[in-house]
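With one protein chain removed, the remaining protein chains of the complex are shown where they sit.
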Amino acid sequence: MEIPYTVEVRRDTGLTNGKIGIWLFLASEVMLFGALFASYILIRTGSPTWPRGDSILNVPLATFNTIVLISSSVTMVMAWASLKRNRFGTFRIYLGSTVLLGGVFLVVKYFEYSHKFENGLFPSTNNFLALYFTLTGLHMLHVIGGMVVNAYFWGPGAKLWKTNPEWFANRVENSGLFWHFVDLVWIFLFPTLYLL
Amino acid sequence: MSQTTGTVAAPGAHASHDAHHEELGFLRKYVFSTDHKVIGIQYAVTGLLFLFFGFSLMMLMRYQLAYPGAALPLIGKLLGESRMPGGIMLPDFYNELGAMHGTIMVFLGVVPLAVGGFGNFVLPLQIGAPDMAFPKINMVSYQCFFLGGVTMLASFFVPGGAAQSGWTSYAPLAVIASQGQTFWLIGMIFLITSSLLGAVNFITTTIQLRAKGLTFMRFPFFVWAQFVTSFLLLLAFPPLEAAGIMQLMDRLAGTSFFLPSGLVVSGQVVANAGGGNPLLWQHLFWFLAHPEVYVLILPAMGIVAEIIANNTRKPLWGYKPMVYSLIFLGFMSFIVWAHHMFMTGMGTAMAAFFQTTTMIISIPSVVILTALILSLWGGSIRYNTPMLFALGFLPMFGIGGLTGLPLGLNVTDIPLHDTYYVIAHFHYVVAPGTIFGLFAGIYYWYPKATGRKMNETLGKIHFWGSLICMNVIFMPMFKLGLAGVSRRLFDGGATYGFAQPVLHLNVVSSWGAWIMALFQLPFIFNFFWSIRHGEKTGDNPWEATTIEWSAPSPPPHGNFVHAPQAYRGPYEYSVPGAAKGFAPQFEA
Partner (left out) sequence: MTSTDHAVDHAADIDRHVKIYVTVFVALMALTIITVAISRLHLPVPEAVTIALIVAVIKGSLVACFFMHLISEKKLIYAVLALTVAFFVALLFLPTLTHFNGFWIHG
């Protein structure tokens, strides 16, 4: 039994099921991170003092990470574009780069976190750090999740290209939407935590 | 893929393919199924089991409330010395029962049955779809719910027992509570994930997989109800998930999101960084929990609407206003939450804001209830069991809704907040409200799921017994609350002088509860007995007009032999001049 509109769009909505599904999921993620940002606003405005981000956190490293993540967004969308241009080899290079750049992001975060711990800075130390670790930690979990899905489409999942290229391109596009969202969250996280 | 106009792939067309498919083994067919009907039944049965378990917790509590400090015969000894030494309930155990009763009823009982059960089983059938848009995700959503349930049940057995800070888990109490609270938080994360996955599925399915000719304004009201409910789940749950993560951080990583500076517990200053805000938890919790109460009521309203139209043999009165009210209600539900927080010291400006939005939200509720009542006027009413429960819902929801008004106005909320009045109000809406709607739905759609009807006599006993007992339990609580008796008191107010004149009402409520348990026995027996021995029915035993009744009873995998099409609105009953007494949506 086949579910309609998995690959072809439904005429009156102009959308596939997967496209609607991923946007609905992203809407819920907006509310998830929104709650954490709302908590940041409430706690910070309620605090008598609040440290400047650059006094505790490593801005150059995080700027580098921002550039890494934005680049990975570009490679992600280029991966999808390659599929639409029927260039499977190029697709693999771009998607592989996306996963690699994600890995770089994680490595940098590892160094950031361990540097904090070595200097006795933990989530329990104060609310600035509590928010920092929780926000970036949750974001990091999303980076890992996105990398796992992308790695699947780079590896075993790529088989689908042979049997149903249109469906495969759609799935890569939807995975890309998630990845861009992860980048989008970081675009707001970075100035909020590091620059203000 | 061919450029189809989107007709549903009829199983018949794939007969040659299916002939090659192996018959699925027991596990793939009944345990790890991706078929929405199997998943729906899994949700429904699990939900019902949790409802009865949650009810049992309350029946235990009611003994303590009726006879504070008395030893509970038989069962008391069984629960052990750490909870009921000598058969007498300890206050901590009372709190555990209370917190878990609420949690289980709301998150493991009502929502899984109303949304997971009815939504999954009925929705695809009612819109003429072969299944949900994402069948595998549907299966995963049940599994997350199941894991969440296991986690919650396991919490009873950890040192210190289950969560005992109310279903609301307010900080700082919940932050310093014993291990069971951590299980509660982890359980909630599973349950929230389950709901989010379900919501994505329901919304996508409703929009994309509806039959040809089934426009939005031809949807049965049940479909609209589930659609709006799904948006509430999708957008309101994530903030509670965030809050749950933060409370876990406070408990496990020593953060102070919710712990204020200078907190003293049992004479000791808490060695935390402080600077946190207990009210932050309340805001994030109620941001979910207010829309959550609409998640509790909307599916039931949807079910009642279907059953009323069917058993009055008339279209619903005011379908369009009902739909617009539903949408407006869903929207407003996101901006009323702080009426649960009037007593936290908020200023007059914000109190006025939330009071105003709360008063406004009562309007669509009243529109829907009024339309349902007016739908009865001039109808040829059939008093079968589903209709009895649907009719019972109307005044009960009316009482529940109206008694909410003084709670929504911040001045009158002052003496009523956290009293038994609140308990009476919300139980009226959920218990003889929603749960009656859910019972109605079970009796109504049972023939579709099994091919047999449930026994009418047992159904009527179940109805009348439950209706009377519900009122015996909850009506006295209004008086208790107005007298000033607080909720969550393990002795029901026995130590307070002002409570003495009304304490006897606790006994009344308790006996109401225990007798109500007895009246559930005919239902439980009926539910299982009718699977084999119920009166056999065809596809459309209720002579209904909506699309699910065109499928076989029970429907096969893929649901419809031929892809259905909608030719008219959902409630074309007693159309003047028509040959038949009803014109089904699916007939040309």
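Going in written order, the chains are labelled A and B, and every chain counts its residues from 1.
Heads up, the rule we're going with is that a contact is a pair of C-beta atoms (placed from the backbone, for glycine too) under 8 Å apart; a residue touches a chain by one contact, two chains touch by 3 or more.
Only a predicted model underlies this, so the values are computations on that prediction, with no experimental measurement involved.
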Discussion item. For the full complex, can you list every visible chain touched by the one that's not shown?
Written reply: A, B
Worksheet, complete the sentence: The one residue from A:Gly46, A:Gly103, A:Gly137 or A:Gly157 touching the chain left out of view is A:Gly46
Discussion item. Which candidate, B:Leu235, B:Ile308, B:Leu407 or B:Ile547, sits in contact with the chain we can't see?
Written reply: B:Leu235
Worksheet item: So which of A:Phe37, A:Tyr113 or A:Trp167 would be touching the chain we can't see?
Response: A:Phe37
Worksheet entry | Option from B:Phe227, B:Tyr319 or B:Phe334 whose C-beta touches the chain left out | B:Phe334
Response to the item:
chain A positions in touch with the non-displayed chain are 13-15, 19-20, 23-24, 27, 30-31, 34-35, 37-38, 41-42, 45-46, 52, 54, 59, 63, 66-67, 70-71, 73-74, 76-78, 81, 84-85, 176-177, 180-181, 183-184, 187-188, 191-192, 194-196
Worksheet item: Can you list where chain B touches the absent chain?
Response: 1, 3, 207, 231, 235-236, 239, 277, 279-280, 283-284, 287, 331, 334-335, 338, 341, 344-350
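The working rule: only the chains that are shown with their structure count from here on.
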Worksheet item: Between chain A and chain B, what is the separation of their C-alpha centroids in Å?
Response: 34
Discussion item. Considering only the defined contacts, which chain B positions touch chain A in the complex?
Written reply: 1-9, 11, 14, 130-131, 133-135, 196, 199-201, 203-204, 207-209, 234-239, 241-243, 245-246, 249, 253-257, 272-273, 275-277, 280, 283-284, 287, 557-558
Item to complete: Enumerate the contact residues on chain A facing chain B in the complex.
Response: 1-5, 7-8, 10-11, 13, 15, 17, 20-21, 24-25, 27-29, 31-36, 38-39, 42-43, 46-47, 122-127, 130, 133-134, 138, 164, 166-167
